[in-house]
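Complex shown without one protein chain; remaining protein chains in place.
So that you can tell them apart, the chains are marked A, B and C in the order they are listed, and the count of residues begins at 1 in each.
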Amino acid sequence: MNGPRTQAPFGRRMAEVTGNESVGAYRLISVLDSDGPPDPRPGQFYMLSARDCWGGGADERPYLPRAFSYARAHEDGTLQFFLEAIGPGTDRLARLEPGEGIGLVGPLGIGFDPGPAGEALLVGGGIGAAPLLCLSDELGPEARVLLGFRSAVHALGAGLFAEVQVATDDGSVGRRGFVTELLREQLDAGGRATVYACGPPPMLEAVRALCAERDVPVQLALESGMACGYGACFGCVVPTRNGYVRLCVDGPVLAGDELETAVVPGAPH
Amino acid sequence: MNGPRTQAPFGRRMAEVTGNESVGAYRLISVLDSDGPPDPRPGQFYMLSARDCWGGGADERPYLPRAFSYARAHEDGTLQFFLEAIGPGTDRLARLEPGEGIGLVGPLGIGFDPGPAGEALLVGGGIGAAPLLCLSDELGPEARVLLGFRSAVHALGAGLFAEVQVATDDGSVGRRGFVTELLREQLDAGGRATVYACGPPPMLEAVRALCAERDVPVQLALESGMACGYGACFGCVVPTRNGYVRLCVDGPVLAGDELETAVVPGAPH
Amino acid sequence: MSAELCGVELRGPILNGSGTFDAIAARKAFGDVLLDEFPFDLFVSKTITVAPRQGNPPPRLWETPAGLVNSIGLPNKGLRGFLAEDLPQLGELPVPLCVSVMGFSRDELAELVAAVAERDEVELIELNFSCPNVETGTIMGADPAETALSVERLRPLTRKPLIVKLTPNATDPGAVAEAAENAGADAVSLINTLRGMALAPGTNRPWLGAGTGGQSGPAVRAIALAQVAEVSRRVGIPTIGMGGIATGRDAADFLAAGAAAVAVGTESFRDPAAGRRIAAELEAILRDERGFLPAASSERTAL
Partner (left out) sequence: MSAELCGVELRGPILNGSGTFDAIAARKAFGDVLLDEFPFDLFVSKTITVAPRQGNPPPRLWETPAGLVNSIGLPNKGLRGFLAEDLPQLGELPVPLCVSVMGFSRDELAELVAAVAERDEVELIELNFSCPNVETGTIMGADPAETALSVERLRPLTRKPLIVKLTPNATDPGAVAEAAENAGADAVSLINTLRGMALAPGTNRPWLGAGTGGQSGPAVRAIALAQVAEVSRRVGIPTIGMGGIATGRDAADFLAAGAAAVAVGTESFRDPAAGRRIAAELEAILRDERGFLPAASSERTAL
């Protein structure tokens, strides 16, 4: 895709954690990144690692940094990350305390391309809500946000957004079922929206297929296991219609029509 | 040597850190070891590791547990360790906070053999004071304690003992010079004392030589790099007159006359 | 979770790596409770040689990121001392016994195997081939032809199972395993340690007294798993997998890669009872992931 890319300072820099709150099943971590650029673009990501005790967790991991979309960037240089603890890296980050050091490389990759104004549908699944937060800030109230969650405690993540429609797998909050049902209704209601989506691979694939069917333009923020985040290792490739592309330099946002499927092998979720 | 050995429960157990105070340049760490035996013998040691973030320090170490003489064992099951942060393992232990988990294997090895009552001279260098603390508790005020330290901030360690003579390298506290000078004076003053010593290899060697010269019985608590602490790896050997012995099962306390020299290759200090 | 290795019934599939657990010393440290809570299902002795050995000069240990380099150098009492002093004590263990032997020539090997095989306490014999042959200079276990010659010489000496311990410092461990199988070995075990080295901080001299040593621990696990999968695919005899196993998940992975049993080495240094914990974790995995093991063996060639 030819989306926007704010370039990163060269090298890993150390910043200070300034906050770490729980938001339902997730954590919202604030970092004062004084040395980073003030204008990352929604969909771009950072490679994060704790300064202390990175490693030495379960099975002596984590060793490599981990990739996270930024959820919000504030004027004072504060970056916010929204994350779910699912393994040794996210576990360690979830336990960061204010005052601790965090290593950052970023912003990296290509963000969403908001293109010419128009209706926008932001579709998120679970922790995939993260990059939609800054995107909805940027697009304004015109953009509708549709989010799907596993359960009520996960759905608390929706509280970060001003206005949002929610679906949960168990119906405990909002609609019972998948967020793709909400999307289908919106698309059925007509209008030429662009769809921006982030979430687990099966959800992204459902969104991609739905949009392809109706010829609706869709941008998907994908995930794959990353070692470096800046194109060095060729490890993060996903198959596209044009062969493998490195998600860290040529993504993580890809246009739906570049993909045969959004289900990529070995994605972290 | 044929000193006393309290056997350890089989396996590594988890205990809780209940205190961690600074004593000059050192740390005094308290651990509530409810599942350990109440009667370790002075000179015995434990293999310690932090429950969390063991590993992930400088160069992804520590990986193996680290050996520490216990400094004091209290009736309620509290063990105290006296330590100096000199590398990744001791750095991590020095930062333990009350409530954190600590892995313990021990007590291990053979302790000092107080033998039949008689005059005792306890000679410590630096952090080598650790096992002398419980030994002096056990021997009572009869036993004289002589300690050497690098500097005034190290000499604060002497405050743990009721009565003690101190020497410092720079003369900032007590006598200027080596603790072996204090020992020489005591020995010159006559009397048939047994000498119990722990400290850095050059000091131990000076003590050993001095006692050998005068035919004074001496027990030396040595150190060597250990992986397991219970005889499994054959890694901790030191050369003796009878060949290599594993310091963890046949020491760490050795009789002076077993040794050609107390300077052992690759000791941690 | 009972298991079977070369016809020997085991209460489970967890062994110790030779040289990483001294049951006699451990009994001194922990007392007889060691026998009740014995962490392994089969005990493998430290490698013995014909002549007594002091082992290498210290220092013998170097901690690495997620592992250890050792240069122990096979200290042992020699064949006679072992048979007289150690073997009766090892016979008291509650599990079957395997004795590991190393010879610096085929004659030495034959002497060791013949003497050890005579003893009732011993159910299996492991041949540690990771040393240079004093006659040919090559590392016995890196060379298929040398390995075959040795096993052929030893095979007629006993009906007890012979396990060949492979060195990972070889271009093609699978070829060595095949040679061992064809020469009559009953099983192969792998991996031994990978040649490694460290310099003493701030000097340009080797830290280890012996100059170089062997790397073990989680650092080598992925390397070990690749060799175990490859060797298991190439031989029909059982393989015993080891190298960095620290959890039941690791043990399950080695079994899935084709190993018939697994051994715990360096992890026992962190926790003397690690073998028991790993066995319990493995049992839970096998219970929860039903059918896991049979699938694994039939899937061998997929690896």
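By definition in this document, contacts are C-beta pairs under 8 Å (C-beta built on N, C-alpha and C of every residue); 3 or more make two chains touch, one makes a residue touch a chain.
The shown structure was predicted, so the numbers you read here are calculated from the model rather than taken from an experiment.
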- Whole complex considered, the hidden chain contacts A, B, C
- The listed residue (C:20, C:64, C:128 or C:268) that touches the chain absent from the view is C:64
- Looking at B:21, B:39, B:59 or B:142, which residue reaches the missing chain? B:59
- Task: Kindly state which of the options C:114, C:145 or C:222 is in contact with the chain not pictured.
- Result: C:222
- Item | Given A:25, A:64 or A:102, the one touching the chain that is not displayed | A:64
- Item | In chain C, positions touching the absent partner | 62, 64-67, 69, 139, 142-143, 169-171, 194-199, 201-202, 204-206, 211-212, 215, 217-223, 225-227, 229, 244, 249, 253, 256-257, 289, 292, 295-296, 299, 302-303
- Note on the structure: Touch rule applied to chain A and the missing chain gives residues 5, 7-12, 49, 55, 59-65, 103, 105, 108, 224-228, 230-239, 243-244, 246, 249, 264-266
- Where does chain B touch the missing chain, residue by residue? 59-60
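Convention: only the chains that are shown with their structure count from here on.
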- Tell me, please, which chain's centre (mean of its C-alpha atoms) is farthest from the centre of chain B? A
- Centroid spacing, where centroids are CA-atom means, of chain A and chain C in whole angstrom: 47
- Task: Averaging only over C-alpha atoms, locate the centres of chain B and chain C and give their separation in whole Å.
- Result: 35
- Residues of chain A engaged with two or more neighbouring chains: 60
- Item | Multi-chain contact residues (two or more partners), chain C | 65-66
